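Here's the structure, in structure tokens; my notes come after.
What you see is the complex with one protein chain gone and the rest in place.
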Amino acid sequence: MNTLARELVKSKMVLASIIILLSFIFMALFADFLAPYSPIESDLSISNKPPSWEHPFGTDELGRDILSRVIHGAKLTLTISFAATAIGALVGIIVGILSGFYGRAVDTITQRFTDVLLALPGFLLAVMFVAIMGNNLATVIASVALSLVPSYIRMSRGLTLQVKELEYVLAAKQLGVSNIKIMTRHIIPNISPTLIAQITLNLGTAILFASGLGFLGIGVPPPQPEWGTMLGTGRTYMFYAPHLIIFPGLAVFLVVFSFNKIGDRIGEVIASK
Amino acid sequence: MEIVKGEKLSKHYNIKLTTTKSNTLTAVSNINITINGNEIFGLVGESGSGKSTLGRLLLWLEKPSSGTVSFKGLDLTKAKKGEIKEARRKMQVVFQNPDSSLDPRMKIKKTLLEALECSHYTGDYTTRVKEVLEDVGLRPDVLDMYPHHLSGGMKQRIAVARAILAEPEFIVLDEPTSALDVSVQAQILNLLEKLQGKLNLSYLFISHSLSIVSYISHRVGVMYLGKLVELGTSEEVFGRPLHPYSQLLISSVPSIYLTKRLNIPRHNGNHEHVYDVVKGCKFHPRCPYADELCRSEEPKLSSNCHMVACHYAIEIEKKVFEGGA
Partner (left out) sequence: MLQSDKLLEVQNLRVTYRFEDKKIRAVDDVSFSIREGDRFAIVGESGSGKSTLGLSIVRLCPGEASGSVRLNGIDILKLSQEELRKLRGSDISVVFQDPSSALNPVLRIGDQLIEVFTTHGYDKTEAYTRSAKLLETVGIPEPEKRLMSYPHQLSGGMKQRVIIAMAIALNPKLVIADEPTSALDVTIQAQILKLIKELSETKKLSMILITHDIGVAAEVCNEIGIMYAGRMLEIGTFEDVFHNPKHPYTQSLMTCVPKGLKCVLKPLPGNVPDMSNLPSGCKFHPRCPYANDKCKTIEPKLEKADGRYVACHAVW
């Protein structure tokens, strides 16, 4: 793990990405202290004001401070991203490993199920889920998690199939080591590097999905300051008040870009070993 | 006393071509094999002969399509789960590739302790591990290393140590020295021989190298396309090979002694890898003596001490060893 960290810091681009991400996480954690105004209270007398000294990112159509909303939005967006990826990865990896390890009927059932899920684009799956279950924070997280599950199942199943035929796993089987121990001791540690790279990349994808839902108006409901929702409502005013979409858009771009850059690099480092 | 016995063992694989079509591939076909206590049984054959599959069937790492495997009289096809687990622990394995036979993310210590935990050993684990390390000729400072710190020969020694820690009675050695340099190969062979005597083990020694098998084995089986074509003591099989395939194999070994060669006719026929397309004797497309009988009817393994599966074994023996016409 130490060598991985050292390899990551070697590239300036990746180092910059890590710093950007850490600052967004810092913003999210201390949003209440950092934000100059309330992200929710409106003041129609100052609606759609361009950036100024009082409001560095300007104000939106209801006169709310955009800087404060972007800072609070970090909290919401990163929560969705981490929670959805964690749930999606956990479910997908467990199902994938079991499916790959036991094979036969378990495998057939999960694989047909994943085929169905993969037949639909991930984002469409998320939209359908929210459409059925209604939109609030929990369903948005669940829908994004659901859209990520099939790729984790496929990936961890494939990796498990490779590792379980390796001689050290066969030797453990011959010794009489239990299946649970073989999975936790031998299989998971050996497939985890590849999965970690995938998880990092998916943190970015999860943000795009969540913002996409918000943009379509079926994400986290207003007045919550979610970046995608901000973009969606700001779209109406974008020609005469472009700051409404520039700043939340920039936030989405920076975070997703950073996650992708780091994920790519982790993948490269693992592949070179 | 017999330790492991395989009776009428066959293994077929289904190779899926499309969702509806599939091909059957026979890796092992109707083999009877007995390995006695304290015996090193050598198994030779070329790639695709099914020798590794036979080893895995005896270990119960793979289940036979038909036939039975018994360990010290216990029929594994009918045994209970617990009995099978106990029997399998007493049958250990060392694989060919030193790079994949140890978990790369586990320290050597953890790998060895895992084996010890599976045994019935009740004494102090650390002293036992050190004892076995000494047996395989390694110093205890390897315990805190990861496999990638070790050379191929050292990794193979660890793999042997892991097998021994489970307190086995029978070990399948699947090409244990093929990936090693010649100078290291001899070290491992000597080690395996020493341990066999010290711990009263039985080995199934699988190898494509005839010189190694002839050196280490008491009895030898020769496999060709899933069939056992010849079986006898090392002296019998290597000194007076009866099956035309064994003769071809033995005379093909490159050697620095160019003069001592069996005088056998050569046939440039190519390797037919797919078992199921050859009718009759599996070797007939490459055999210089083959005739109609060989093409239509498969010969059975004879029931002498020195067994051979060939219709014309007696005639060929005369021709090759007595210079008859």
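Think of it as A and B in the order they're written, each chain with its own count starting at 1.
The criterion applied here is as follows: a residue touches a chain if its C-beta (ideal position, glycine included) is under 8 Å from a C-beta of that chain, and two chains touch if they have at least 3 such contacts.
Remember, it's a predicted structure, so these values are computed and weren't measured experimentally.
Engineer: Of the chains you can see, which ones touch the chain that is left out?
Structural biologist: Displayed chains contacted by the hidden chain, ordered by label: B.
Engineer: Among B:Leu249, B:Cys281 or B:Cys310, which residue is in touch with the absent chain?
Structural biologist: B:Leu249
Engineer: For the chain that's not shown, point to the residue among B:Asp75, B:Asp124 or B:Glu235 touching it.
Structural biologist: Among B:Asp75, B:Asp124 or B:Glu235, only B:Glu235 touches the chain that is not shown.
Engineer: Considering the complete complex, identify which of B:Asn97, B:Gln187 or B:Ser302 is in touch with the unshown chain.
Structural biologist: Checking each option in B:Asn97, B:Gln187 or B:Ser302, the one touching the absent chain turns out to be B:Gln187.
Engineer: Pick out the residues on chain B that sit against the missing chain.
Structural biologist: So the residues of chain B touching the missing chain come out as 46-47, 151, 153-154, 181-187, 189-190, 208, 210-212, 214-216, 234-235, 238-239, 248-249, 251-258, 268, 270-271, 273.
Note that in this section only the chains that are shown with their structure count from here on.
Engineer: Taking the touch rule as given, give the residues of chain B at its contact with chain A in the complex, in rising order.
Structural biologist: 59, 61, 85-86, 88-89, 91-93, 95, 97, 100-106, 111, 114-115, 118, 159, 162-163, 166
Engineer: Spell out the part of chain A that touches chain B in their complex, as residue ranges.
Structural biologist: My answer: residues 166-168, 170-177, 185-186, 189-190.
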